[in-house]
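All protein chains but one are shown at their positions in the complex.
Moving on, here comes chain A:
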Amino acid sequence: MSRLRDLRTDPLVRAVLLLDVSWRRAAAAVLAGAGALGSAVALAAVSAWLIARASKMPPAMELSIAAVAVRTFGITRGLLRYLERLVSHDLALRGMTTLRTELYSRLAAGRTEALVGVRRGDLLTRVGGDVDRVGDAVVRGLLPAAVAAVVGAGSIVLLAAFLPAAAAWLALCLVVASVLAPWLATRAAARLEREQAQARAEIGALTLVLLDGAGELAVSGRAAAVHEALARAEADLARATDRAARPAAAATAAGPLSTGLAVLGALVLGIHATTVGTLTPVELAVVVLTPLAAFEAATLLPGAGVQLLRSRQAATRILELLDAAAGPDRHDRGPGPGDGGRARTAPRPAAAAALGAAPGPVPVPVLEARGLSCGWPGGPALLRGVDLHLEPGRSVVLVGPSGVGKTTLLLTLAGLLPPLAGQVLLDGQPLVDLPAGRRSASIAMTGEDAHVFDTTVLENLRVARGGVDETTARAALEQVGLGAWLARLPAGLGTVLGTDAAQVSGGERRRLLVARALLAPAPLLLLDEPTEHLDRQGATLLDDLVGLRAPLVRDRGLLVVTHRLAGVEAADEVLLLAPDGRISARGEHRAMLSREDSAAYRAAWQHERQEVR
């Protein structure tokens, strides 16, 4: 019973089950494979009989059935093998798509920090190579093992019909080739393969450093140091490969060795049996020559064992990511993990409603923070004792030095991170208890490092709302001051922005992100540093936003996080964060300039004014 449970928690088994492979297709693949290799064994056996019988010079008619059989097996081998390969690859590719989609869906529904905590190079490895390796477990591991078992059993039964002792010897040699050799190779390689995976991840990460920072590394002369680190990782990889090659060589050599031993054994046993008369000379030829063909399936198995091992490590990495995503953020994962449903690709009703132009009859949402402390889960609290009130028609600006945790606060208010202490309430209910659909229908957030997708300008805007038409998109870009920029683009809204928008300047990128945020259907907007990288016009844009004057922000609730004060005058409330993570002053801008208890705010304001002058 506990064995069974072990099997269920084995990462490879879990990952292979996530491939959701059809049993019918799998059975078809095994049948075709066994038929192909069985044809080869039958071909060897029947030709041996044919030749030995022929040497006794019987009438030619006596051989005709055997001759037809030999030719038939010559044809079925190739045909069935072709079928097997097609069916098994199709099976694995289907499974890999299912697994990738599953991976995406679970990460989409899971905890934010699981995704942010993974290095980009690692992510590439897991979504790419690791998923492929789980697919390979089926094609190169499980199916060949099943085929070898069927063909091996068939060969032993065939030999037992003539000479049980030779069959027993063949069984022993087959066990060496198809159980002992793969087992040894796999066991010995296990530790080394782990080292290799580490080196590979390191190589992937360093590759990205070398490419992302090519210019900087060249100028600073640090490229050589990174190349050295890469060479060290490559050397680690080579060492791990070298150590793994030894058992691999032993396992491969076990192929010709066990085949040779099987033939030698059959020869010795067969000659003895012929001498004492328990085996006819013609049967002797069959007993000796059949083993030559019986090992073809078995020689693939050491490779299959190592494949399963590699696949298991890949599966472990994938499941680590999945398990990290499936944390205590238990609410509304949609049709997510645990329910085994398959309808993950369909947009959920709540989200679908959110995609429409109007928020619908949702009551006017009110977002409140009470005594809120926030920070990364398991880390220290960055901000403490934050009280906040946001509703449509109200704008709040949060000002503070960099690194104080403003982004963390926005993530918490958007419900993407759990509060460390205190509460975030949406319409009086704790945000963490609400379904994600309800949350995103009311609140939209745009982070400082928000992603610009590798697609057109229009599609990048549609990320916020699917139905945005070209006119609306143009208007939104105009409102954030990108009208002239848009006019200069060669294909207008259809211009493809490069990977992570490297071709867009810092300020243009920032404005684009603001335009996208404004198009989001949610009535409450949380914006992180919307005017960073912008020159003096940044203050104008900020003023338009917090004054709720721009058409797309009218009647909405807006929370803006910034470290510059220019343009905040129109806000209903300004909160000044002290470097220790507490609110040191709050109130309306004008009132704060004159009030006794907001000296810090006045000082910051005067500092910026001097600068402009």
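Here is the rule we go by: a contact is a pair of C-beta atoms (placed from the backbone, for glycine too) under 8 Å apart; a residue touches a chain by one contact, two chains touch by 3 or more; residues count from 1.
As a working rule, contacts and distances are computed from a predicted model.
For the chain of the complex excluded from view, the name given in UniProt is "Thiol reductant ABC exporter subunit CydD" [choices: "Polar amino acid transport system permease protein", "Phenylacetyl-CoA acceptor oxidoreductase", "Thiol reductant ABC exporter subunit CydD" or "Aldehyde oxidase"]. Here the missing chain is touched by one residue of A:G128, A:G371, A:P430 or A:G483, and it is A:G128.
From the set A:R14, A:R77 or A:R317, the residue in touch with the chain omitted from the display is A:R77, counting the whole complex. For the chain missing from the display, the contacting residue among A:D6, A:D90 or A:D555 is A:D90, taking the whole complex into account.
The missing chain, though absent from the display, is touched by one residue of A:A190, A:A229, A:V366 or A:L425; that residue is A:A229.
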